[in-house]
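Only one protein chain is missing from this complex, and each of the others stays in its spot.
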Amino acid sequence: MHRESILKKLSSSPQGIIGLSILAFFIILALAAPLVAPYDPTDMSADPFLRPSGAHWLGTDDVGKDILTVVIYGSRTSLIVALAVSVTVLAIGTAVGVFSGYVGGNIDRAFMRGVDIFLMIPDLPLILILAAYLRPGIWNVVFILALLGWPVSARITRAQAITLKSAGHVDFARVSGGPDIYVIGKHIIPDLYPIMATTVVMQSIRAILSESGLAFLGLGDPSFPSWGTTIKYAIGYPGIFFTDAWMWWLLPAGACISLLVLAFVLVGQCLEGDE
Amino acid sequence: MIDKELVRIDDVSKIFYKGILKRSAGFKALDGVTLSIKRGEILGVIGESGSGKTTLGKLILGLLKPTSGTIVFADDGIIKKPVVQVIFQDPYDSLSHVMSVEDIVAEPYAIKHKGQVDMEKVQKAIESVGLTPVDDYIHKYPHQLSGGQRQRVAIARAIITEPDLIIADEPISMLDASIGVDILNLILNLNERLGISFMFITHDIAAASYVSHNIAVMNAGKIVEYGPRKKIIAECEHPYTRTLLAAARGEVLAIVK
Partner (left out) sequence: MSILDVKSLTVDFNGRDGVHHVLKGVDLSVYDGEIVGLIGESGSGKSTLALTALDLNGHDRAMSGDIRFMGKSIVSIDRESMRKVRGRHIGFIPQSAMNALDPLVTVKKQFLETIRDHTDMPRSEALRLIDDSLEAVGIGPRRANSFPYEFSGGQRQRMMIALSMLLGPELIIADEPTTALDVTLQSRIVQLLKDSAAKKHSSMLIISHDLHTISRICDRIYIMYAGRVVEYGTREEIMGRPEHPYTRKLLSSRLHVMAEPARVQGIKGSPPSTLKVYPGCEFYDRCDERADVCKAERPPGCSRTAKVSCHRR
């Protein structure tokens, strides 16, 4: 699979097209937020719990913020976290995995023991402990998710690197005098693009769901409007389900999370599909 | 170092160990091999799977290090160290499928000259392996070429840096018989015209007898017999050589349990 053909593959299947469209929709929404959102995200001037109306398409929340605005700006948070986490995990995981797999021997064993230790640590307790020590903030969320995500990427990349290492063209480059960095860059990494694409998709899904979950647990950044925090406040409000309010406060944020994750799932399925 | 010797392999052994500490018994792939390759020579190394012949090639190429013994290249300060290149067995796996023919052939030269590409040399190399007209092939990718064409590309990239010695590891085993003959003729041609030495590793005695000046017969990591082509083929002494020749000539042996 070449770089160019990834785009071709995505545009030739219905899953790919739908997935890309939804993704594009959210990306545009995120970028154009200040232009599209009717209010400023910190604007709490309206009355709380207003029903949906011409002035507030999704009504207002418990502190008077326009819910539509919060939902629109929430796309930024989710996409930033998805991008930051997947890129970081990809960079660290690939670097460690390729290096370890290519070099082999005792260095490889040592690295993989380290990775195993990381994999053994249960996610949730670690998150809660870090939540207690770190200030709630979006970059801390990214940090935690990347920290927990890179070992899996490293393992997968290492396995692939070991297989690729034994190809004839790799040996040829070495015989021709190519330094290791060159051999890795020109002969191993290009064959890793499919795995890298899958990693980005997987990690993005994980990041979006985790960020919402973390926000829900209180680790979210209160100043960054996010779908997770919206759900948190909505569900946390006593008696939320006795009124209709949950329909326009809780539902849209949940729907957005599902849609964005679905977009990544479709793109991932399309890339993994038959050639 | 005898005059005109390119590389001398002296009592080389190679053991592959399992596990971290080298205390556990390993697999002895090569056991005290002594051999030399001279300038302009085509040396055939014949052996069955597991005889150690591929390991020997990899040691000369520097892809593996000997466990004991030495490999010495001719280098007396005036004549520089011989350039050694390689052709592998599998034409489908030895060319990177993300590189075009042009990139593949230019690579060894580019590595040596810090990324510079000499297009004239690339074209000449592709021409001299019979892939003409060059423009028909230069922008193609490996998956667009047949097995025989891929091996020619592999040879073109091996000769672009004007090597003194090429290790050819089973270069025709995965090709049709009729295509293989052309590749062997190409090797003979390069040897005669450009003076490139070859170490031709194979299990196919007929192929080895076609191209080699001298032949070394390997079994279980040792060289059991060595000599000029005529002597090995017509007047071999070792019983193992005799069974190899008999099988190659179509004399069938009983099924070994």
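For reference, chains read A and B in written order, and residue numbers begin at 1 within each chain.
Keep this in mind: contacts are C-beta pairs under 8 Å (C-beta built on N, C-alpha and C of every residue); 3 or more make two chains touch, one makes a residue touch a chain.
Note that the coordinates shown come from a computational prediction; the quantities given were computed from them, not determined experimentally.
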Original post:
What chains on display are touched by the one that is not shown?
Top reply: B
**OP:** Just name the one of B:Ile87, B:Ile138, B:Ile205 or B:Val224 that touches the chain not displayed here.
**Re:** B:Ile205
Subject >> Of B:Ile71, B:Val117 or B:Ile179, the residue in touch with the unshown chain >> reply: B:Ile179
Subject >> Interface with the unshown chain - residue positions in chain B >> reply: 48-49, 146-149, 173-174, 176-182, 184-185, 203-207, 209-210, 229-230, 233-234, 243-245, 247-253, 255-257
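Everything that follows uses one rule, which is that only the chains that are shown with their structure count from here on.
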**OP:** Starting from the mean Cα coordinates of chain A and chain B, work out the distance between those two points in Å.
**Re:** 49
Original post:
For the complex, which residues does chain A have touching chain B?
Top reply: 2, 106, 109, 167-169, 171-178, 182, 186-187, 190-191
**OP:** Note which residues of chain B are touching chain A in the complex, please.
**Re:** 20, 61-63, 84-86, 88-90, 93-96, 98-99, 107-108, 111-112, 157, 161
